[in-house]
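All remarks here apply to the structure that follows.
In this view, the complex is presented without one of its protein chains, the others remaining in place.
Letters A, B and C mark the chains as written, and numbering starts fresh at 1 in each.
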């Protein structure tokens, strides 16, 4: 049986330690939230170039406007405004195989050098709106070049896109860049989850000031049941 | 009835806009994850000093070791490793009145200049372990002084602490600093929720490599039911 | 410190025991799901009359059509169809103070014999649609009379409704009946949570066959951002 053991953080009366570093002395005031996420995922702080690229990747994922996830969070907040953490949780629950999961799929595909010929649907390709290019991918690969991280995984992803004649979307770019940074593919879905948590807090603050959830509910309920109420 | 309307983000074929800014052109590569959170909560990017302080505040909240929230996330992951977003969600669900909620209480108390005499329990004071000072508070107020944000709300919080003869803990400091930055008290619990989402992803990555949840389960089940199995 | 100890269920090689009863021998095939819930909440099986009333109460709460909770579950399922448990969880997260919480408020108010004069808003009264009577209340109190459980709490609730000139809604009736059955008011919100979990599974099955979530998303996104896309 596995041992009950964790290396992430601990405290004594005088010290608070995270990942082996003194939180007040070595972390606070020195690192930003993205760097802290990098520390959590890799056990070390990023250098300046890694920090710039990694922050750009997660920042890309924060805000996508009125998504199913944002709507789920807002509708939850309508019923339980006293528990906004549960509304964020509800919004995160839908970050599964359909939306954010593709990023994990890309990272796994590239890191395991999977054969894309046999794949029915290659993750990270195609976008309903952004054609012929996804402007986020263009910018992320530009930052990767500026920081020296545009390498074999990015090239491979662009090659696959050309081969399939589909745009490399933002999740495709981020999956490739996660490989360039040496992140474990099992952590890659987590990038989307943490970033979207930030965005969902923004949605709930807007919902508390300028609510839409009740109007959404009544409108959809009317539409969905009008054939029954005649 | 309220209108269905949001200002947070939108896209057209060529452009992706967040809070009125061009995401690829004006945000990516220029701001870190904490700054992006600040943009989500206030509608504008922070200046350098605001960025340093705000990032320190949220970074403080990322990792607290083996908390009830981290345990809930790990136990959830044990049953549904294919849905790590749901494990993060489970961990967030417990960030309610007992732990993270005190931060919101502090921000509200200070921003509404509440009468603390009448309060049975003042939020943001006392710590079971860190006495006579919470080293995070010391450091956060130091950063506040360095950035020019140590002001009336911090002073008031320290005054309340002395009056009640209790240490101002990290949630007390962060609640006060949120007021100094002009954040809406309704957004303050959200600081803890977003930060902890980052930390929970770290816990789940550790759990995937060095699992403890199954051992925790068996150990606790044995303890809890041994009086029945005799 | 509290002890780690639970009385609810345990197993040995040959026996599976729930609340002191042999699950295969004394429970399976003999009790229905509502009776099992009664056993979980009270530690004993209901008699025939209690069973009839308790089942009616929870059955009332299963299905309310397209609610915010059902929409949150469907929108979550759209993104993570492989994790339907997380979609049910998302739907439950919104059963807070605004919708289901009123039932708990009624049970507490009646069991503690609270003074309703001083209350700004009495829980369990009023309905936007069902006026001058809520047909569920009529029927539930009828069943209560048939089973001998129409007593002082029901009378008090109807008296309060007449006094405030508002209809006793279904949550008002169920809160009163929970008191008649001697249930702990802290368990009363749980009646709504368990019942709605049943209903949400129904919604997700319908969603898997006749999806609406994607259409809801696109329609609301268009409405919410059309003022920005001009």
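Couple of notes before you dig in:
The working rule: a contact is a pair of C-beta atoms (placed from the backbone, for glycine too) under 8 Å apart; a residue touches a chain by one contact, two chains touch by 3 or more.
As the structure is a prediction and not an experimental result, all values here were calculated from the model.
Considering the complete complex, the chain that is not shown touches A, B, C.
Checked against the full complex, the one of C:79, C:96 or C:175 touching the unshown chain is C:96. When the omitted chain is restored, the residue from B:12, B:47 or B:97 that touches it is B:97.
The omitted chain makes contact with just one of the residues C:126, C:175 or C:190: C:190.
The chain not displayed touches chain A at residues 4-7, 10, 12, 17, 80, 82-83, 85-86, 89-90, 93, 220, 223-225, 227-229. Against the chain not shown here, chain B presents residues 65-69, 71-73, 75-83, 86-87, 89-91, 93-101, 212-214, 216-217, 220-221, 224-225.
Interface with the hidden chain, as seen from chain C, comprises residues 1-16, 18-19, 23-25, 27-29, 31-37, 40-41, 51-52, 55-56, 58-60, 62-66, 83-86, 88-90, 92-96, 100, 129-131, 135-136, 138-140, 142-143, 146, 184, 186-187, 189-191, 193-195, 197-199, 201-206, 208, 210-212, 214-216, 218-219.
FYI, only the chains that are shown with their structure count from here on.
Annotation: 18 Å between the Cα-based centres of chain A and chain B. Shown for chain C are the residues in touch with two or more other chains, namely 80, 82-83, 86, 89-90, 93, 220, 224-225.
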